[in-house]
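One structure below.
The complex appears here minus one protein chain, its other protein chains still in place.
By letter and in written order, the chains are A and B; residue numbering begins at 1 in each of them.
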Amino acid sequence: MEEFVQQLTNGLAVGSIYALIALGYTMVYGVLKLINFAHGDLFTLGAYLGLTLLTSFSLQDKMGPLAAVGLLAIMVMGLVALIGALLDRVAYKPLRDSPRLSAVVSALGASIFLQNTVMLIYGARFRVYPQDILPRTVIDFFGMPIPLMRILILLVSLAMMVALYTFIQKTRIGTAIRAAAIDQGAARLMGINVDRVILIVFMVGPALGGAAGLMVGLYYGQINFTMGWVYGLKAFTAAILGGIGNIPGAMLGGLLLGVMEALGAAYISIAWKDAIAFMVLILILIVRPKGILGERVAEKI
Amino acid sequence: MMTKKKGLAAIGVLIFATFPLWMKYVRPDDVRYWVDVINNVGLYAILALSLNVILGDAGMYNMGHAAFYAVGAYTGAILNTQLGVPILLALPVAGITAGIFSAIIARPVIHLRGDYLLIVTVGVGEILRIALINDVFGITGGPNGIFGIARPEFFGFKIKRPDHFFYLIWGFAALTLFLFNRLKQSRFGRALDYLREDAVAAEGSGINTDRYRLLAFLLGATWAGMTGSLFAAKMTIISPESFSFWESVVIFMIVILGGSGNMAGVILGTFIVIALPEVFRDFASARMLIFGLAMMVMMVFRTQGLLPPKPRKFNLPKLAEEGE
Partner (left out) sequence: MNKILGVLLALSIASAAFAADTVRIGLMAPLTGPWASEGQEMKQIVELLADQLNAKGGTQFEIVAEDDAGDPRTASLAAQRLSTKNVVAVVGTYGSSITEASQSIYDESEIIQIATGSTAVRLTEKGLNFFFRTCPRDDEQGRVAAKTIMSNGWKKVAILHDNTSYAKGLAEEAEGLLKKEGVEVVFFDALTPGERDYAAIITKIKSAGPDGVFFTGYYPEAGLILRQKMDMGWNVPFLGGDATNNPDLVKIAGEKAAEGYMFLSPPVPQDLTTEAATSFINAYKAKYNSEPGSIWAVLAGDAFLVAAEGVNGAGSTDTTKVAEYLKAGMKDFPALTGSINFDNKGDRIGDLYKVYKVDGAGKFIMQ
């Protein structure tokens, strides 16, 4: 039982990162029906930009760790949001009216391009965040040692997801995003500026991905230019698992995938854990062909 | 008019078929390298043509094609190294095995829509790769893979040099083109066109869409399996890393970039995706960056793919004649 709870917390921490990245996939998909394969590389970019900003301004010396991390997060999210918007302009906007899969190939090209840009700028070697920024406290949870940071990762991710959900559900822009996701043409007729909606989606999604990259850098410490590919595929899987285009679905899918991996590793086999996760995914899709929560729950509200 | 076009095509084919012969004089220093690049293009061309049946003709998003390629390669390699079956004889068996594998996989998921099918095929590819690495059934050699696959022999002639493989691989590619072209003109090909454009209408017109989709999947997978055996014969060693998710992505890109549904476009796409990074070799570590940029630029300027398929044309007077 103790091991089970421990593995559950392990899985939730991993899953919350997947969920944050999955939100970027699902938002873009919801509005454009595009699988943005470059999204994983925006996540990588977030990790690298965080490292650069942190070390070049030596933030933590000037303002203490907490404020430094907060400022860092704002800067990284802003920068990655800009890059995301730029990416849409250059690689996807010209393809709006063409077959859906053309934009997918453009996205794959963008992914290769971004990945190699990072390699050429930062080098191929693993880069490492400074070690002393975050507290490495271990919390005693009924006799189980659980690192404080794992709980924080989960809480911060959940907070961001709740914020996003409120934004989508309660604000005017959020309503416009939902409208554009249901029917772009009709939304346009209702006076919604769909181009602006797309722009916002391409800023919010990458910003969350960038934040996830920063968290990975801060907690795990080690980053390299190929890491977006692995995280991207996992996050995309999570988005599909929950029902792509559906924001609570991406959160659920991410957390579930993380937990599935941890429990699969614990009780079946570590070497087969990714295969187990995919098998569960396929079984779920056979039973529920549109993901666990289905596509676009927003429609029903 | 028609004969002139045919004449030009014949000349083109002749020039290409003698590639290893004249390349010797154009690039005497590295002719073998360039022939080998073209051999790789050939293998990917067959793979892409086989995916084109599934993705381009039937409109099913399959991003796990490397799985069927792997099943074929491993079947061929195991038959050759364990039982001593010549690799070219193992070729059809490899194809059939891959076909059966695909049918088992596809049966329960064939009705899934677009992107859900895509992630399922990605998952199948990954599950298979992990199974190969973990030496499933104790016959795949785990991460080492299988080595010591014998060179193919063709009526006593041992195929081992790149220029030998050129004729084997492109011969098979030509056969593939011929057969798939015939297929496209058949009832099967027309049914696929119909269900890709409008599945509901096709169903309503009495086409058993699930059956045709399954058949397309099976055919594409069988062909990929045979290509896998050719790959095993050429490399003499195969290991799981040759069948990664990235391989599936590359084949997928080729079909879409070339112009999904058009075989000439798919061949052109293969040349661009496989040969282009080789041309960029002089840029050393920046070569993949330039390649990624090129993919984006090509897609932005040719949004339908390089050579999109033309709408099917019917010779009406001739059809009327036949109808009478």
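Definition applied: a contact is a pair of C-beta atoms (placed from the backbone, for glycine too) under 8 Å apart; a residue touches a chain by one contact, two chains touch by 3 or more.
Computed from a prediction, not measured in an experiment: that's the story for all the values here.
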Selected residue (touches chain absent from view) among B:P92, B:G114 or B:G142: B:G142
Hidden partner chain, touching residue among A:I21, A:L108 or A:A265: A:A265
Those residues of chain A which, in the complete complex, touch the missing chain: 3, 6-7, 10-11, 13-14, 116, 119, 123-126, 128, 131, 136, 138, 145-147, 149-150, 216, 220-222, 224, 226-227, 230-231, 261-262, 265-266, 269-271, 273-274
Chain B residues that touch the omitted chain in the full complex: 29-33, 36-37, 40, 133-134, 142-145, 147, 160, 162, 235-237, 239, 241-242, 278, 281, 284-285, 287-288
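As a convention for this text, only the chains that are shown with their structure count from here on.
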Where chain A and chain B are represented by their mean Cα positions, the distance between them in whole Å: 33
Chain B-facing residues of chain A, complex: 29, 35, 90-91, 94-95, 97-106, 108-117, 119-120, 124, 233, 236-237, 240, 244, 271-272, 274-275, 278-279, 281-282, 285-286, 289-291
Chain A-facing residues of chain B, complex: 61, 108-109, 111-116, 118-120, 122-124, 126-127, 130-131, 133-134, 245, 249, 252-253, 256-257, 260, 285-286, 288-289, 291-296, 298-300, 303-305
